[in-house]
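Step one of this worksheet: look at the structure below.
Note that one protein chain is taken out, while the other chains of the complex remain in position.
Right, subunit A next:
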């Protein structure tokens, strides 16, 4: 594997699925051949859109880090370096599919229709959510989850619901041990990372997925680092091999190749929708930036490793591929300009957002009336208004 930087544990096995090499040349790995048909009908316009999605997300991502440094965000979670697998996988989904992210899937959010302004509300400290997952405009993209691995179970529970709905439509009330999945027409994609793969919840989700043959696709972005702890501390085997052990279809892809992510994602999601059961994709990628703005990766990472992965940048790779396909300079200039404009728009918009009012603390703790909440809500209102009365007297 000349193109993959050497790691202490051999996590590349034997040949991850790849269509574009690090220089952006179309050069499928032997493992990719089986998936090439998935790219049939995907034209240059689609590739240009993928490129645009990546560049706009990166510009936004960079702007968000600036906003955090200027005190406008409490925290930011950069995704730079991981846009490649995210854009391919996001475009591999269908509108009716559901997606459960961890908290670094900004490219996926964008592709599914979530606005960057709403995405930043969480990091500005205005909400624990940010966008309305029940609004079709947000593309069934669920909220970010901060206790990692919890979302793998919610995703697979959702997929179990998709399966039970299909059972109900088919007039069957049995879901027996050992039976095959059935066609659902929709599937669920769950994202997590190499660090999360150590959590019990993540492994239980795989067990339930295999047991019930849910229409789920688990995507593990293996970016090499769980904050400061290297992958070698999480596993002695490539992660996709663990999924094979759960009895699931599983592959490893070059996570910086959008084409590989798209092709495998499309295949796995289709199989899931058709009743072929769950799948697992390990995407080998790298977190170029910090874990979050509170992190300092220079304390634990070698510069040489970072540089080796910079050479495999997914955006540059896609750009090289597009140039090879004959896309001209004007396109790239226009995309860059549009990305800057969009980042500035998001910046202006986030600064204009009204902060939450105190009542929002109480409003949605329960769906139905709750005496203790009502009592405290009323008390706080009275307490706060007592200051207004004081101010009036002083004035």
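Keep in mind that, in the parts below, a residue touches a chain if its C-beta (ideal position, glycine included) is under 8 Å from a C-beta of that chain, and two chains touch if they have at least 3 such contacts; residues count from 1.
The rule we apply is simple: contacts and distances are computed from a predicted model.
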item: Protein that the absent chain corresponds to, by UniProt name, given "Paraquat-inducible protein A", "Type I-E CRISPR-associated protein Cas7/Cse4/CasC", "Pyruvate dehydrogenase E1 component beta subunit" or "Oxidoreductase"; value: "Pyruvate dehydrogenase E1 component beta subunit"
item: Omitted-chain contact residue, chosen from A:128, A:310 or A:341; value: A:128
item: Of A:18, A:91 or A:154, the one touching the omitted chain in the full complex; value: A:154
item: Contacting the left-out chain in the complete assembly, out of A:34, A:204, A:274 or A:305; value: A:204
item: Those residues of subunit A which, in the complete complex, touch the missing chain; value: 127-129, 132-134, 142-143, 145, 147, 150, 152-162, 164-165, 167-168, 172-178, 200-201, 204-205, 207-208, 211, 360, 363-368, 370-373
